[in-house]
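Below are the structure tokens for one structure; questions will follow.
Only one protein chain is missing; all other protein chains are in place.
== subunit A ==
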Amino acid sequence: MRGGRLIGLHLGLVAVLFALNFVLPAYSHGTVARVMVLATYAMGYNILFGYTGLLSLGHAMFFAAGMYGLAMPMTHLGLGAGPALLTGIGSAAVLSLGVGLLALRTRGVAFMIVTLMFSQAAWLTILLAGRWTRGDEGVVIPQADRMLLGLDLSDPSTRYLAALALFSAVLFGTLWLVRQPIGRVLVAIRENEDRAELLGYDTFRHKLGAVVLSGTVSGAAGAAYGLFFGYAGASFAETHYSIFPLLWVLLGGAGTVIGPFLGTLFMFYLIDLTSGLTPAYMLVAGVALVLLTLFAPQGLAGEIRRRWWRGLP
């Protein structure tokens, strides 16, 4: 029954997003598609931060690894969108494995600093390799190349549904993961790593798995973003793209499945709406964020869990 309610909630969200495809005006249609891809990135981040308790300040490198891992072979090798999507995801997986093996030798603040440094190095690499990456300008993926399985991803409706498919797969994948014993071990590591180790769990291996899974999902979001919106740019590897998923997850509710989506949607629309009203939109956004932090410190879904639905994963 409890499982039924949970699946109903998440299916309901997917159904609402599906229905919106047919009613949203053109501008919002593109915005929600973008939000779904970025929420996928936030869900990847949430696996590491929300469930495993590891705060990374360098996730932009995984997002960018997916994006450039897709765009570079398409641009320079003439690879099709399907295989390029795989090289994008694979690039993020390999990078996250390498970064995880090194960064997990540290804990706490040191882990944050090490991931930040790796991310800065990745961003600089993109800029320095301008001959291939086109540096600050970035790479435009031509409309004609954005065909996947016969579907034209430059078509707004197709792009929206593809973004929804990716979002849904990661949403239900996360829901499945956190309800498995392995998901509980990740939470146990977050709560008390030493204690988890003393119950016989190899916490390094579990954390490495979480880094790789989180990095790979983030990379999948980056690759999808590049393919759906036709652009790969160095700005996506900058530090603020590592801070965004942290904010989205904190606002939506760390360690909740649905929270990253709520946080991304809230933040995206907050900035979007206020920027149309005043040039001081960042001030308004900042005040709203402070208020939310004061009155809903566990984030939107975290507060729902605290007040009404204790079993919300």
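Heads up, the rule we're going with is that contacts are C-beta pairs under 8 Å (C-beta built on N, C-alpha and C of every residue); 3 or more make two chains touch, one makes a residue touch a chain; residues count from 1.
The criterion applied here is as follows: contacts and distances are computed from a predicted model.
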| item | value |
| --- | --- |
| Hidden chain of the complex, named as in its UniProt record, picked from "2-oxoglutarate synthase", "Simple sugar transport system permease protein", "Amino acid/amide ABC transporter ATP-binding protein 2 (HAAT family)" or "Poly(3-hydroxyalkanoate) polymerase subunit PhaE" | "Amino acid/amide ABC transporter ATP-binding protein 2 (HAAT family)" |
| Omitted-chain contact residue, chosen from A:Leu199, A:Leu277 or A:Leu294 | A:Leu199 |
| Absent-chain contact - pick from A:Asp136, A:Asp155 or A:Glu191 | A:Glu191 |
| Contacts of subunit A with the absent chain, listed as residue ranges | 181, 184-185, 187-188, 190-192, 194-203, 255, 310 |
